[in-house]
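A single protein chain has been omitted from the complex, and every remaining protein chain is retained in its original position.
Chain IDs A and B follow the sequence of writing; residue 1 opens each chain.
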Amino acid sequence: MTKLLQVQELTISFHQVEVVKNVSFEVEHGEIFGLVGQSGAGKSLTGRAIIRLLPSSAKVTGRILFKGRDLLSLTEKEMRRIRGKEITLIQQDPVASLNPSFKIQDQITDILKLHLKLDNKEAINRAKKLLSEVGVANPEKVLLKYPHQLSGGLCQRVAIAIAFACEPSLVIADEPTTALDVITQGMVINLMKRMQQRYNTSIIFITHDLALASNICSRIAVMKDGRILEVITSSKNILSEANHPYTRTLLSSILTLKR
Amino acid sequence: MPITSYYLFKRFMQSVIAFLGATFISFVIFRVLPGDPVSLMVGPGVTEQYIAELRAYYRLDQPLISQYIYWLTDLFTLNLGKSFRYGADVATLILERLPATLELVFASLIIASLLGIFTGVVAAVKRRIDTFLQTVSLAGLAIPHFLWALILVVLFAAILRIAPASGRLDLGLVIPRITGFYLIDSIITGNAEAFFSALKHIILPAFSLAIGMMTLIQRTLRSRMIDVLNEDYILTERMKGHSETYILFVRALKNALMPVITIIGIQFVFLLGGSTVVEKIFGWPGIGNLLFTAVQYRDYTLIQGIIMVYAIIAIVVNFLIDILYTYINPRVEFK
Partner (left out) sequence: MIVTEKSLRRTSLMDFLSSKKISVSLVVITFFVVAGLTAPYIAPHDPTKQSLDKANLPPIWVEGGDPKYLLGTDSLGRDILSRLLHGASVAFYVSITATCIVSSVGTLLGLLAGYIRGKFDELLMRIIDIWMSFPPVILAIAFISVLGTGINNVVLAIAIVDWTRFTRVVRSEVLATREKDFVATAVTAGFSTNYIIWREIFPNILPLIIVLSTLEMGIAVAVEVLLSFVGLGVKPTTPSWGTMLSDGLLTFRTNPYAFVFPLLATVVVVLSLNLLGEGIREKLDPKLEVIGK
């Protein structure tokens, strides 16, 4: 079976400056794949490139094979059919990622109506179920609220519900816990694990926190200055040996904490 | 939502105070005339006794306070006095012509809003249209309504001859008075010819009034849209797979409308004022035209009634706009 995602020689540049250089990696079906690095390492841009939501000034070369098709060769119209249905995105700031002028209900049912062609009633029902799945206590009440009336954790649950609404094959999670407190972080991580298992979705988990990534990801690509240095594996929170000196430095800082 | 109701209640009380203040101002203006208003009204060659009777009728010899109280109580019974020149009730005269003014003003508002919003959104995304509009908009903003009316009437009516220069309807056409709005009544009675005639006549005057506000709306919206389009939630909307047009005109626009509503609220009173002269230029049979006749004949009761009605329109519309405000923004706080 072909791999779900094959990124090959991806290069992203802005105004002749390369910020992502020749990045290649693969993601299996149902795998949680980590993309770890410092700020500016290029991990967010890589994630955005996959769903093709980069700023218009970005120049992209390479191939992004999703289920065998090169996403970079698709027209915008074709890409829109994939966005929201097969590939979705979760952002860092949960409250900011929701539209302040629309009720939560509108923001979940719209994606259901768009891709699954549900009518209003069906969409609302599915929205309620989704909210329950992500652990929201009173779905009916929450649906009628506006984002500014909800906490950060609750908003992130909503964002996760939106991301999984159409049962996509791939979810790109761009620092989904960075803006949250530690306890909520744990909640979101567990939630994402549950959703992933339930829908067998692959997740690309982007973060600067290697320890966090080791918790949830099976394989982790370490990025620095726009390049992938190496890919390490993580199983039951135990990280494999690393070859690259940079990765070793990162690992040792974690091990120090763990001790 | 208790917060919203409190806000609206507060705004309503403010409107009431504004209304009372307006009654006072329109009352006071004509009581501080140099000279005797009645003699100015009637002109020369009239007996002393007639003037004395008129003065008693207008209660001019009573103390100011009682005059004001009479004025207020009359207002609440919708009695605006009798027009000296026409001999009819001021209230009747005004009500007869009010729909014409309201139709013109609302048509302008609609044109300004729709075109302003559309061009604002487009300017936010298409660079070339934006630069073009930026150069042109100074003219839109600087040139007052009546000058636009003159420019338009000369260009389109006199030179190009594609629109009529005056009146509300072609001669010979009659529209039964249901709402008083020709555009609506002609649709209700299914009279297509009348509808298009009314449309032809209202286009130039409505446009002259709309241009200024349209330009302001366009500028404001464009700048706000650019900010909105850079927000995280727009990325979410794009991620969902919506088309760019849907995102622009539905998901983004709603977030950008607030300052536009504010602008409309501030500018409405200027548009209302501009409508008077535009009515004169286009021979539009509204209360603006009536005002000029009243001034010409020094018919102070009529003038007083008309300016009072203008103030009321401004106050009511501003209040309605505040209601609209709370609908557009779920987060509105009262000041």
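By our rule, a contact is a pair of C-beta atoms (placed from the backbone, for glycine too) under 8 Å apart; a residue touches a chain by one contact, two chains touch by 3 or more.
Being a predicted model, the structure only gives us computed values, none of them experimental.
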For the chain not depicted, the shown chains it touches: B
Of B:A88, B:V154, B:I178 or B:I323, the residue in touch with the unshown chain: B:V154
Taking the entire complex into account, which one of B:L109, B:A163, B:L221 or B:L291 touches the absent chain? B:L291
Omitted-chain footprint on chain B covers residues 14, 17-18, 21-22, 25-26, 29-30, 32-34, 138-139, 141-144, 146-147, 150-151, 153-154, 158, 212, 216, 220, 263, 266-267, 269-270, 272-274, 276-277, 280-281, 291-292, 295-296, 298, 300, 303, 306-307, 310-311, 314-315, 318
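Keep in mind that, in the parts below, only the chains that are shown with their structure count from here on.
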Where the CA atoms of chain A average out and where those of chain B average out, how many Å apart are those spots? 52
In their shared complex, chain B is touched by residues of chain A numbered 51, 53, 80-85, 88-89, 91, 93, 96-102, 110-111, 114-115, 146, 148, 159, 162
Listed in rising order, chain B residues that touch chain A in their complex are 231-233, 235-243, 251, 254-255, 328-331
